[in-house]
Each structure stands twice: as C-alpha cells, then as structure tokens.
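Scroll down for the structure; my scribbles are underneath it.
With one protein chain held back, the other chains of the complex are shown just where they sit.
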Amino acid sequence: MIQLERRPQPSRFWSFFTPVVAVIVTMIAGGLLFAALGKNPIEAIRTIFYDPLFGEFSFYYRPQLLVKGGPLILIAIGLSLGFRAGIWNIGAEGQYILGAICGAAVGLAFYPTESVFIFPLMIIAGLLGGMAWAMIPALLKVKFGTNEILVSLMLVYVAEQLLASMSLGLLRNPEGHGFPGSRNFQSYESGHNAELIAGTGLHWGLAAAFIAVILAYVLLNKHILGFNIRLTGEAPRAARFGGVNPTRLIVLCMGISGALAGMAGLFEVSGPSGQISIDFNVGYGFTAIIVAFLGRLHPIGILLAGLLMALTYIGGEIAQANLGLPAAAIQVFQGMLLFFLLALDLLSNFRIRFAAKGAV
Amino acid sequence: MDLSAISPTLLIASLMVAATPLLLAAIGELVVEKAGVLNLGVEGMMIVGAVCGFAVSVETGSPYLGILAAMAGGAILSMLFAFLTQFALANQVASGLALTLFGLGLSALMGQSYVGIKPPAMGTVDIPVLSDLPVVGPILFGHDIVLYMGLGLTAAVWATLKFTRAGLILRAVGENHEAAHALGYHVVRVRILAILFGGACAGLGGAYISLIRVPQWTEGMTAGIGWIALALVVFASWKPWRVLLGAYLFGGINVLQLNLQAAGIAIPVEYLAMSPYLITILVLVILSADKSAAPASLGRPFHASH
C-alpha cells in the first residue's frame, strides 16, 4: 500500500526535477496523441519545443516568446504573493481588462497630442484601473468577509461586458468606418508601447515583468512583508500571534496583484495588441494562475513557467501551420502538460512510502 | 414598442428551457462544493458531455443513449480532476482551469466529424389533456424529459442533503474534513463520488444544449454557460431550491432581454448582461453575514496525515 508522508520542507531536488519529468511525460503522451491523429510524433514534438528556440526562424520566435510570456509572468508574479498568503485573486483577467481600458482611455483622451508624459500617465492609469478592480473583492473581504475567489471571478464577466461596451461605444475609433474597436496605438507615437530595441521583442511590459520578478524575489527573501506573507500562508495562527495584520495583508496582496495585472493589460493594449476591441482579452489572466502554480509560486519558477507556457503556445502555432495539426490538439497537449505538472508536484511536497498493508 | 406581444406563458416556458443546462451543471457543482471541493472545470465537463451525447445519439439513433453517454463523458473527465486533487493533492483552482482547457480541446477533436449533422430528435412528453390546458399546459406539461430530470434532481439533492445520512456525511466532509475523518468517514472517497456526480450533471447539462436546446454540434458551443453555473451556486448560497430559482432568474434575464428587444424596447444589452454577476456579488456580501452559508472546507486540500 502506498503511503504519503508530508515533507517538512518541499524537496529542493524534486522541485527542480518534477517540471523536467512532467515535460518529458507530456512529450510521450502528446506524441501518442499526434501519432493517433496521423502525424509524425517526433516531428510534431520537435516543432513545438525545438523550432521556436533553435529552428531556422528562431531569430523571430525567440523575441515572440518574450512578447507572449511577458504578460503571463507579470500577472503571475502579482498573483503568487497573494496565493502564498492564502489570498485567492482569480479575477486577474478582469483586472487586466480594466487596466487596458483605463490606460487606453487616458491615452485616447490626449489623441492626437504628442508628449513624452502621455505614456507614463497611461501606465499609471492602467495600474490604478487594475488595482481599483482588485480592491472591490479585497474591501468586500475585509469589510464583510466575502469570499474573494468568487467575487473576483464574477468581476471578470462584468469587465468583459464593459470591454464590449467600450469598444462599441465610448472608445470606438471615430474614423473606423463604424467597426468596433478603438484607434490603434501603433500609429500614435506618444501612446505606443514600442519595442525598446528593434527585433528583440523587448517592450516596457517585459521590462516591468523582469523588474517584478526581481522585486518579488527581494521582497519574499529580505523584506518583513515577504516574511509576513509566507508566515500567513504557512502558519496563519502563528502569523496572527506574531502581529501580522491580516486586513493590511489582504489589501496589499490584492492591490499589488491587481496593479500588476492592470499594467500588463495596458502594456498589451498599447503595444503588441494595439487597440481595445471586443476580443482584446485572450485569457492571460487565467493562464497566469496556472503559470503561478507551475512556477511553484516562486519568482524564478514563475519566470521559467511563463516562458514554458509561451513556448507551447508559439510552438503549437507553428505545428498548426506547418504540420496541419488542429488547434484543438494543441489545446489538449497543453492541458496534458498542466495535468502532469500538477500531478507530479506531489513528489516535491510528499515522500512516497510503500508500506505493508494494514500498517498505519 | 409593443409589450403585449410578449406572452408571459411562452416566456416562462422558454425560460425553463434556457435555464435547464445551467440548473443541471449548477446542481452538480453544488454537491461538489458541499463536499468541500471547488471544481472550476465545469465548462470543460459540459462541453465534453455535449460532444459525447451528440456523437452517441447520432451513431445509435437514440437520444436516450446519448444522454447516458454525456453523463458518462462528463464523469470520466471529472475523474481526472478527482485524481489530481484527491490523490496528487494538486491545487484545485489550477486543476479546474486545466480541466476546462483540456475539455475544450478534447471535445473539438472528438467532434470533428459531427459538424453540420442533425441529431435524432428527442420528443416532448405529451400528456393528453394536461398538455393542452391553457397557461399551465405549456409551462408544466409541454417539455422534454431532461427538463423534468433537472427538476427531479434538484428535489433529490435537496432531500438527500437534508434528510439522509449520506447527505449528513457529505456536509460533514465539506464543513470540517479533519473532524469528519476523525469520526471515521472516508473523506477522499466521499469527495471523489461528489466530483463524479458533478461531472455527470455537467455532462448532462452540456448534452441538453447539443441535443435539445440547439440542437447541433459545434466547437465551443457551451459558450461560457459552465462559468455562469459556478456563479449560480454561489448566488444560491449552496441551497438546491435557490439554485433552481437562480437558474430561472439567470436564464430569465437573458430570455427577457431578447423578448424586450424583439418588442422594440431599446435596452443597453451589455449592462443588462452584467446584472446577474453584480447581483451575485451583492448576494455574496449579504450572505457573508451568515457564516454558515459556504462550506467551511471549500477549496482546501485534505490529506490524512496519520
């Protein structure tokens, strides 16, 4: 009979090693799936994992990995702080949308004035927009004890409706021939989140993501707030006796995660995406939750997990176009990767023992 | 502008139909959450149920077999979630999201050859005399059998939770798994059964869309109903009859807004579409005063350490 025994500390070895095992297992299972669909499994796996990094056109895909991974990492870093403290903000998608709407609205209000102050103002507006949206579940939790998981999730749907309303109404491009969607920031220099160095994919959003990774690392390891967050997550009672103010912690964690998600939305709308449109959000906020867990809520882990997710997205697209794999097969493949990663996480938190039946 | 064009009888009858997939998925999720498990994969299980039900009823020509297959499909998918969260002790939020991603992809793959096909029709239960009664006829006696199953299921879940030992155990597990374990109940076993039940219900709800309400198969056809079902459970504060009421309310708002538009009344569609979620938040706030509403162990993993 198999017995699980909780490790006092998550195993360092398995924390590093399980993701590798999970990826390998996914490659095998995914290969079987692709073979069942009549494709060459080895070619498919190579296309997904190898081509974007080292293939013929990797000079284009490597920067794209950063473009795709940037928002995931930025949002996931924010979420991980709360998750560590047992504060569950799962509405980052909504905060991302609100950040984009608020930031874009500020930028569009200045159109067509050119000034260096516009973009910083947009960033602040995006940050505040996301933060304000996250404050709703935070304050409701603090004031009334309302469950933040559910409130933040509900607010995603509200945000999506707001987005539709904005792209059809207030923010609609007056020169857009009546089609939904705002003006494109790519043709408005002061509001454009352009590449900092052409051809690298590096834009302000990515810079923010890297800074967030570093700050989160420092915060968690060197700062009293990080200590309080970890303590609250691991031993809530001890934290309370130790003088951690739960109200302050909730507001802070929700506020930070909302602000980062809002910024991610702003950087996306003013850069790679370019405009507010009905389908502007493509699920970064939800995927970031998965990224946060894949990264074991650790800043460096999140950085790697975000890049891994981006790799499966981009490799998956290449496989679609080159090998004719259906989009659905890629989705299934990603789902399998997540399952294996989540399931194997067991190994880092528990020790598996094979005990004789009956022995407890 | 012509409000008299809206027939209240027909409106109620069609909102009952619109509410049924929601009701089925939500009543299943209610049981899951009562057992202390939060499964965010409802959308994924629904769409897998939708495609399983569709494929089997097209292949066999029997919508009833299709319905069974849908329940089986939803339940099998939920076993993945059960394995992850109950044996591998993975985070429930992340596992549920992964389940939805996986389910959407899987259903699209399975359904590739079923696009553009008409499924065999499931008739309505026509009871002579009763179905022809004015007003109550169309509302109470003119529907298909699955709609009645939804109502029956609601009653059964309510009665089971309230009056039976099984219901008591389920609630005990959801409220305080440590205590339930100490009393000798198999926390993990109870939760797995609840998750399977939730999966079967979600699958049935999905098949209601692909076999009866629409009926056709297309990728992504559940279009977010699974997420609304999640909201609905909370809105109902984990009480079966309120789930029914909420499903009618959520379904009703949608049917009503379409009817108002058809009657020529200009309404801000996006803002109306937000209202169920805003109402749910409001209900949540009101409920927070009543600490007994949410299962206390909701979303927390359980591992018997001894």
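Which chain is which? They are A and B, in the order written, and residues in each are numbered from 1.
One rule holds for everything that comes next: contacts are C-beta pairs under 8 Å (C-beta built on N, C-alpha and C of every residue); 3 or more make two chains touch, one makes a residue touch a chain.
The criterion applied here is as follows: contacts and distances are computed from a predicted model.
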Quiz item: Can you pick, from "Aspartate carbamoyltransferase", "ABC exporter permease", "Nucleoside-binding protein" or "Paraquat-inducible protein A", the UniProt protein name of the chain not displayed?
Solution: "Nucleoside-binding protein"
Quiz prompt | Chain not shown, its touching partners among those shown | solution = A, B
Quiz item: Any idea which of A:94, A:180 or A:306 touches the chain not displayed?
Solution: A:180
Quiz prompt | Selected from B:61, B:152 or B:220 as touching the chain missing from the view | solution = B:220
Quiz item: Given the contact definition stated above, which residue among B:155, B:263, B:282 or B:296 touches the chain not shown here?
Solution: B:263
Self-check item: Residue, one of A:53, A:282, A:304 or A:346, that touches the chain absent here
Solution: A:282
Quiz item: What residue numbers in subunit A mark contact with the hidden partner chain?
Solution: 57, 59-61, 64, 67-68, 164, 168-169, 172, 177-181, 184, 186, 198-199, 268, 271-275, 277-280, 282, 314, 317-318, 320-322, 324, 326-328
Exercise. Provide the residue numbers of subunit B that touch the chain removed from this figure.
Key: 1, 5-7, 10-11, 14, 18, 21, 108, 111-112, 115-118, 209, 213-216, 218-223, 225, 254-255, 258-259, 261-264, 266, 268-270, 273
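Everything below uses one rule, namely that only the chains that are shown with their structure count from here on.
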Quiz item: Counting in whole Å, what is the centre-to-centre distance of subunit A and subunit B, each centre being its mean C-alpha position?
Solution: 28
Exercise. In the complex, go through subunit A and note every residue touching subunit B.
Key: 4, 6, 37, 88, 90, 136, 140, 144-147, 149-151, 153-155, 157-158, 161-162, 164-165, 168, 286, 289-290, 293, 326-336, 338-339, 342-346, 349-350, 360
Quiz item: If you look only at subunit B, which of its residues touch subunit A in the complex?
Solution: 38, 40, 80, 83-84, 87-91, 93-95, 97-99, 101-109, 112, 219, 227, 230-231, 234, 268, 270-271, 273-274, 277-278, 280-281, 284-285, 287-289, 291, 294, 299, 303, 305-306
